[in-house]
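Note that one protein chain is taken out, while the other chains of the complex remain in position.
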Amino acid sequence: MKSLATAASAPSATPAERGVPLSAGIRKYVHRHFDLVVGAATLIAFFLAWQFARPLGIPGLSAVEPPTKVVAASWDLLSSATFWTACYKSVLRILAGFALAQIIGVPIGLMMATNRMAFHTIFPVTEILRPIPPVAWIPVAIIFWPTREMSTVFIVFLGAFWIVLLNTIGGASTIDESYRRAALSLGSNRWHLFRYIVLPATMPSIVTGMVVGMGISWEMVVAAEMIASDTGLGYLLWQSFEINAGAQVIVCMLAIGIAGFVSSALIGRVGRLLTPWQGRR
Amino acid sequence: MSRGALSFRAVRKVYDPEGKAVLALDGVDLDIAPGEFCAIVGPSGCGKTTLLNAVAGFETLTAGAIQLDGRTIATPDASAAPGEDRIVVFQNGALFPWRSVMWNITCGPVMQGRMSEREAREHGLKLLARVGLKGCEDKYPNDLSGGQKRRVEIVRALINDPAVLLLDEPFRALDALTKSVMQEYLLELLVQFPKTVFFITHDLEEALFLGDKVVVFTSRPGRIKEVVSVDIPKPRSHEVLTSPRFLELKAALSAVVHTEAMRAFEAGEKEMAR
Partner (left out) sequence: MDARTNARSPGAGSGEIVVSHASVGMFDRGGKSLQLVEDCSFLAERGLFTVLVGPSGCGKTTLMNLIAGYIGADAGTVRLDGVDVKGPGWDRLMVFQETALFPWMTTLENVAYGPMVRGIKTMPEIRAEAGALLERFGLGEFKNRYPRELSGGMQRRGELARALINDPLVLLMDEPFRGLDAMTRQLMQEYLTRLFEETRTTTIFVTSEIDEAIFLADRLVVLSRAPARVAAVIEVDLPRPRRFEQLSSPRYAELKEQALNLLYAEAAAAFEETGAGADIKEAFERRHVAD
């Protein structure tokens, strides 16, 4: 891909280097950072279209508040306590549900992968429950758990749990046989095998499960808060919609997006700490 | 046979990934006569493949020039351009798995309009029979064994009638006997369809068995360390491998190659330590 791009643009760049300094400089920059330039241009075009959607009569987009209004609304919202309380609530729920999913999912996954009896006992249950989308659990969760708070955390937990479980099982059951054999030859007992082979060998899959699970957690918390809660970013988003505060809806959406992005980045950082041997990919 | 004279003049290639200049090839001067089989041996990372890519037109030079029959095909000024007169057979193979063997072979000349579909097919059948692949024309590449695929690829290259055939370790993945039989097939084909061949390998024995000329490259930066003409008459068959002259040449060159391999190895370890 890269060599293609270079080959294609090489002839235009060569004469440019001998030409007028300023335009040559610009062309060289464009040549070097082709991807950046194109990306920025697309973004600018998008925001312009959004801003002037109404006068231009672009269908769909014109129904949405323009960026200038969104910026103004975000200023109001960001300086209100309501918004920050909502953020705080959502983050707490994410943390609780996500942590529970790890604490319960990883050991069960490891057990299922290393013990045939455990696998065949638990597997049928998981196969029945797993295809049910966590959102479909919301009514049952509301009935089952004493508080709305618990129901919301439960839905978040479910969202992350399956992916954590599957990744752990997948990772632990596909460990290269030669690692196990090498460890056995070198004199390992069962505890050594678990501590020094199975656990670290599964860690990259656990980390993958965490990264994906975190994404799903945010989806779940928003859905659960819309239906089963009276706090949190999801609730605020829905509330804004109901009171017809279009710009505020967009701000909430952006806030959730940013929160999801930040938490994924954090999990990625944690993952690298847990698997230092893996390099940065 | 006047086509296919390849000459390299002061060829130099510097890679510049992230501002860290790496000298891959330096001062390479080499002449390959029309119809000559030139085998290139050298340690990993010595720039052999870079040189082949430059001939093929996949890569530009930093300095120097490569000429084919007096026509310059690579300089620092012109951008790289592949041509049908130079055909590469890759290490890992590049047959289209979703097309039949015959389609794979004939697509080149037919698409370029050099042959009608019927002509190409007849010619293809003839060539396939020559390399022991009679009856394989309607199979898919994945129905063939590794050795058969390599042969199809060489046939595909030959049917395009290139001036130079560029081969990058084509028999690398094959076992010893299959490999040696592939080598014999290749030599036989070249008797019938003489071509200039630029052949890259890690295997000194292979280079000596196939080559009219063997060029040993130094480890990075790639420079020519030694050029040896293999004065063993062609056609050659595997009995040559145990002949006194062959063993003599092998003994002389293996010391040179070994020194370079050693240097490359040590340089590699030092580089990793940083």
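Read from first to last, the chains carry the letters A and B; within each, the first residue is number 1.
Basically, contacts are C-beta pairs under 8 Å (C-beta built on N, C-alpha and C of every residue); 3 or more make two chains touch, one makes a residue touch a chain.
A quick note: this is a predicted structure, and the numbers were derived from the prediction, not measured.
Undergrad: Which listed residue, A:Val37, A:Leu61 or A:Ala201, touches the chain dropped from view?
TA: Answer from the full complex: A:Ala201 touches the omitted chain.
Undergrad: Mind listing the chain A residues that contact the chain we can't see here?
TA: 176, 178-179, 181-189, 192, 196-197, 200-201, 203, 275-279
Undergrad: If the hidden chain were put back, which residues of chain B would touch it?
TA: Residues of chain B in contact with the hidden chain: 43-44, 132, 145-148, 174-178, 180-181, 184, 202-203, 237-238, 241-242, 244, 247-248, 250-251, 254-255, 257-258, 261-262, 264-265, 268-269, 272-273.
As a convention for this text, only the chains that are shown with their structure count from here on.
Undergrad: How big is the gap, in whole Å, between where the Cα atoms of chain A centre and where those of chain B centre?
TA: 48
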